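With one protein chain removed, the remaining protein chains of the complex are shown where they sit.
Presenting chain A:
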């Protein structure tokens, strides 16, 4: 018990600050981020991924990337979530599951397709077993390319999604 506390004290807070790409940020986008982004709940769906992207998503949960400090967290239910993080080229087995997950997501909602597979099927392409990209099944707001994308690229993708044009359908914050 004392060992655990000692270890915690020895390491201290390991989170590193993450600077958001501020350049093109308008006021209402910032307000949108303040309202939804700073308490964002993410649901991750693996639609036939090779688990490369999952490892990076797992790494995103580490203290260094400061997910908790930014107010983001992963949830076990799509009904609690605001943002769907989809990895993999969408195999036929996962097509229906992905559709249902999207249907269970309450508005306002965002979808981020992760990795080259999520973009267009990647090395798996489009085949009899594979639909070739998340956008073939559900509307996608932001694509984070990379095989696999780094945690920081993922974080930037999430930020881009929440402040994207689709957010303008929301009641505008004053």
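Quick note on the criterion: contacts are C-beta pairs under 8 Å (C-beta built on N, C-alpha and C of every residue); 3 or more make two chains touch, one makes a residue touch a chain; residues count from 1.
What we mean here is this: contacts and distances are computed from a predicted model.
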item: Candidate names "Alpha-D-ribose 1-methylphosphonate 5-phosphate C-P lyase", "STAS domain-containing protein", "Iron complex transport system ATP-binding protein" or "Formate hydrogenlyase subunit 4"; UniProt protein name, chain not shown; value: "Formate hydrogenlyase subunit 4"
item: Selected from A:77, A:127 or A:150 as touching the chain missing from the view; value: A:77
item: For chain A, residues in touch with the removed chain; value: 1, 4-5, 8, 11-15, 35-36, 38-39, 63, 66, 68-71, 73-77, 79-80, 82, 103-108
